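Of the protein chains in this complex, one is absent; all others appear in place.
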Amino acid sequence: MSSSISLRSRAIEPNRRAVLAGAAAGLALAGLPAPAFAAGTPELSEFVARITEGAVPLREGVTLAIPPLVENGNSVDVRVAVESPMTEQNHVRWIHLIADKNPFPDMARLHLGPRAGRAEISTTLRLAQSQRVTAVAALSDGRFAMAEADVVVTLSACIDGG
Amino acid sequence: MALLALPAAAQVKSGSEFLSPGMARQQADETRNPGFFWVEQGEGLFSARPPQGQACIVCHAEPRQSLRGAATRYPQVDAASGKLLNLEGRIEQCRVERQTQPAFGHESAELLAMTAYIASLSRGLPMDVATDGAAKPFYEAGKAFFERRQGQLNLSCQQCHDGLVGQKLRGDTISHGAGTGYPAYRLEWNSVGSLHRRLRACSLGVRATQFDFGSPEYLALELYLAGRAKDLPVETPAIRR
Partner (left out) sequence: MFNARITMPAEAKAGEIVEIRVLTRHPMDRGGQSDGKGGTVPRKILNRLTATYAGDQIFRFDMHTGVASNPFVSFTTRAVATGDIVFEWREDGGATYTRTSRLTVT
C-alpha cells in the first residue's frame, strides 16, 4: 500500500499536474461527487480522492490538532484522534497525513487496528510552507473520515550561514 | 551606554523564557527533546577507550560529581597558555594532550556530543565565570564587540539583545542572547549545534563578518555573554527555533 503511494507521489515532483491527471484517470475519478471538491483546492481534493480511491470522506469524527502558527516548519507537532470504539468490527485502519504544498504531499500513513484500543496518534511533520494539512482516516467498514487545518509557517529570523 | 548596560544585565533572562509553551514543554521533556541523544552519545564516548590512550573516565572518575559545575566556569583563561578556552576548547585540549588522540574538530558530532554531555552535568547550576583578573581583557573585548554596530544593517548585538528584547523578528522573539542552553537542538538545524554556530547565524543576520568556530572574537564574546548571564542556570541541551 505505502509503496504504491510513494511511487506515484514521487512521480508528482517533476510535473505534478500532468501526472496527477494520469493517476486520476486510473482511479476513475470521473464519478466523484462534487462535494469533495467544494472544501479545499481542487488539487487537495485530488490528493484525498487518490487516497480514498474516489470515496468522499465524512467530515466528522476526526480531530486534527496542529498549531495554526508554526515557528519553524522543520518540526511541527501534530495529533490526530478519531472517534472509534476500536473493536474488531469497527475500527480505524489507518490515518494518512497530507500537506498539499509540500514537494511530496504524502507525509505519512499510520496503520492502527483493534489492538490499539484508541485511535489517537501524534507525530512531528515537516512543512515546506504555509498550507492546509489534511488527515484522512480509513475506517474498517470501508468509509473514510477527514479533518483539515490551515497552518501558517513563519521563518526563522537569522538564516544559518555556519 | 554604560548606564544602560548595568541595570539591563541584572535582568538577563534565559532564552527558554522566550519559547512558546509548546517548545518549552518539549525542552523539559526527555522523551521529546532530541538533544538528549547527543548527551547520551557523549556519555558513551566519555567511557570509550580509544585505540591507544585512556578513556576520559579513567582520569575523570564519577563525572556526575567530579565534573558537575565545570560548565558554569567556562570560558576561562587556561593558566598554562594564557589563552581563553571555552568548554569545547578544554575538551579538545584533554583529547589531544592527555588522551593523545586527534582533535574531534569543531561542530563534529563527537565534540558536540561530548560538550553537550559535560554541560548537561551542570544542568540547573548557576553560571559563574570569572570576568576579572586574567579574564578581564577578554571580557572587555567581548563587551566591546557586543556593543559595536556592525554589518550592512549596522546593528550591534546590544541593540537587539538589550534594546529589542521581547520584540518579534519574523518567527522569533528576541531574547537577551544569554546562550546558557548550548550546545542546543535548533529546529532550524535539525540538529544540535554550538553557541558559535548560533553566533555565526546572528552575524550573518546583520550581514557582518562571520568569525570561525573557536575564533578569539567569538570566544571573547562568549565570555561576555556568560558573564552577563551570571546566575542563570545551565540548560543544555536546550531547544531553540
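The first chain written gets the first letter, and so on, giving A and B; residue counts start at 1 in each chain.
What we mean here is this: contacts are C-beta pairs under 8 Å (C-beta built on N, C-alpha and C of every residue); 3 or more make two chains touch, one makes a residue touch a chain.
This one's a predicted model, so the numbers in the text were calculated from it and none came from an experiment.
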Omitted chain - touching chains that are shown: A, B
Options B:11, B:31, B:65 or B:81, residue touching the unrepresented chain: B:31
Residue among B:66, B:154, B:190 or B:209 touching the omitted chain: B:190
Touch with the omitted chain, as defined above, among A:71, A:106 or A:148: A:106
Chain B residues touching the omitted chain (full complex): 30-32, 34, 36-37, 40-41, 109, 185, 190-191
Chain A residues that touch the omitted chain in the full complex: 1-2, 5-6, 9, 74-77, 97, 99, 102-113, 115-118, 120-127
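As a convention for this text, only the chains that are shown with their structure count from here on.
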Sites on chain A touched by chain B in the complex: 67, 71-72, 74-75, 77, 154-162
Interfacial residue positions of chain B with respect to chain A in the complex: 20, 22-23, 26, 107, 169-172, 187-190, 193, 196-197, 200-205, 210, 213, 241
